[in-house]
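Report on the following structure.
Only a portion of the chains appears, each positioned as in the full assembly.
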């Protein structure tokens, strides 16, 4: 019954809220974290062709030391939760992250984008999920690349990167042999791969709505269809810059993205384009649903009209006839004698029976007429 | 009830008015101020890393002298109200402002734009506000930058820059250390930040309208929805060039915008793009509202039809039946004897009771039929 998301579905509302609530006139580049932010958890995964180590750190200094001890390995520093300004500022300082970029990280509502600075990439991706209340829920994943490390930031403890971590652990494939940029690619690939099941669920929900449309069209249904349309538009607004972002990577020079990695980014670019196709498909579908709904309303009104018309058309003439013979024209002339022309039918022995017969014929004729017009069969 | 803004809401009408009223054939670059222009008030804020001074001047010459005495500081000359041609021409002469640009300043209806001239910027921004009568009210803020100063012009005494002035006073952050261009950036940032609460209010109003749509749809509502749509279109026309303006700054060469400032402008560029997304969202929403309204009208008509059809379908056959037994077919044959076939039902002892029973059965059957069709439950 809602077009605009209300507070019921808190999660999906939150990002919009935070955009609109941003403190006006606040100093640019200053970090103000919301009261709801989770306490940060720190993970470090170090690996190269020979070794692999992954653990959670409670202490940032310990993590940093571990990171510095093995310069020959690739590292994935994984920060979950933005609850500590001090920690974030420390990371900013140690890894030379620009304050405005860190502000983008914690303002959890950035469009997917890409920034390049001193041969380092800052990538904002969005992880999407189709929630049980039929919304697209999107969380931000911010990625910084360095010569031998990747830092990711996310607001929740859960994410969709577990399969990738397992793959690194297993050591299969190229991932442990390649550079940090390849790790960033692998993360983006996993994130993008998660769009497809979300789209599949959205598609199933659209099918459900379509079934409802034929079985039991109701007032709420249009609202649900329009809600779905909005979700499709929303995911479209996420996928577009996602594609642009990757296309920007493809145009970067070789120093930043080595030629042999380009083909991998070309691959996820193709995936993003396929996503666009899918999303456009669903947009078309939801438009069709609206059309179908409106035509259904028209059809139902048509049906109502037909019932009314059939009933009226059959009974109104009959009512006239019985009214006719309910008239009190007098056979007896008060001035004496009789009026033989005043309703002589009433006095015939078979008058009533004949009339019933005539009315039966009229009804049959009309029913036949409606049958021929097809009003009885496919109303 | 209005699509086009009428004189009721004077404020929001004014800009359009002035565009359309511009004196035809007037010499380009000539300053003609409207009779309603406020008397100018002059403010000067001088600051650098060490010091900060802010005061209002009643005399322009005094201001100019103060300005010239401290060439090592940054200055923000703040002119509010365009009521004096003499003053404006004096400023034009002293700060080498082109007559056409000054004309743009006082013609309070420019699109956001950017002009570059001899390494100086002329920036037109629009400060927006969501008024209580649900309009977007936008005022112009014109900004000129110089080597060590920024001049701003605005038509009203009030503005949305107070938080920035407080920040300069407090001396926190980078603002007192950086150049005049950074001050211009900070002003644009504050102005843009004010769009978000205006959008939030607009969004709440849209939610209100949606609630009305479900509770008490009325003729006025569509007008209000179309009004809202127009406001959204209007703000879209402001935000588009705002974004273009900033993107133009991003493409300027390093002499004008030093490389280390670019990242700040990139940041407000991202904000402008987010604004576009929000505005497009609201555009989608208002379109959905129109759809919902029209479908509501259809549904209401459907409901009206159903009531009519139910009542007619139940009573018209019954009326026929009672009409039938109101006929005057005569049992007595005037020619003598009786007509035993003329409505013998009328003379049965239980005739009337039986008929009432039959009619009850008919009504029940029809009610059941309508119940099965779902016309009774979710009408």
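The letters A and B name the chains in turn, as written, and every chain counts its residues from 1.
Note that in this section a contact is a pair of C-beta atoms (placed from the backbone, for glycine too) under 8 Å apart; a residue touches a chain by one contact, two chains touch by 3 or more.
Fair warning: this is a prediction, and the values are worked out from it, not measured in the lab.
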Entire complex copy count, 2 subunits given: 5
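One rule holds for everything that comes next: only the chains that are shown with their structure count from here on.
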Angular offset of chain A relative to chain B [C-alpha, multiple of 5 degrees]: 70
Distance from the mean Cα position of chain B to that of chain A, given in whole angstrom: 26
Residue ranges of chain A touching chain B (in the complex, touch as defined): 1-4, 6, 16, 19-22, 24-30, 98, 100, 103-104, 109-111, 113, 115, 117, 216, 218-219, 222-223, 226, 229-230, 233-234, 237, 290, 293-294, 297-298, 300-301, 304-305, 307-308, 311-312, 315-316, 318-319, 322-323, 325-328, 331, 338, 343, 345-353, 355
Touching residues on chain B, where the partner in the complex is chain A: 160, 162-164, 166-167, 172-175, 186, 189-190, 193-194, 196-197, 199-200, 203, 206-207, 210, 214, 263-264, 266-267, 270, 273-274, 277-278, 280-281, 284-285, 288-289, 291-292, 295, 298-299, 301-302, 305-306, 308-309, 312-313, 316-317, 319-320, 323-324, 326-330, 333-335, 339, 341-343, 374-375, 378
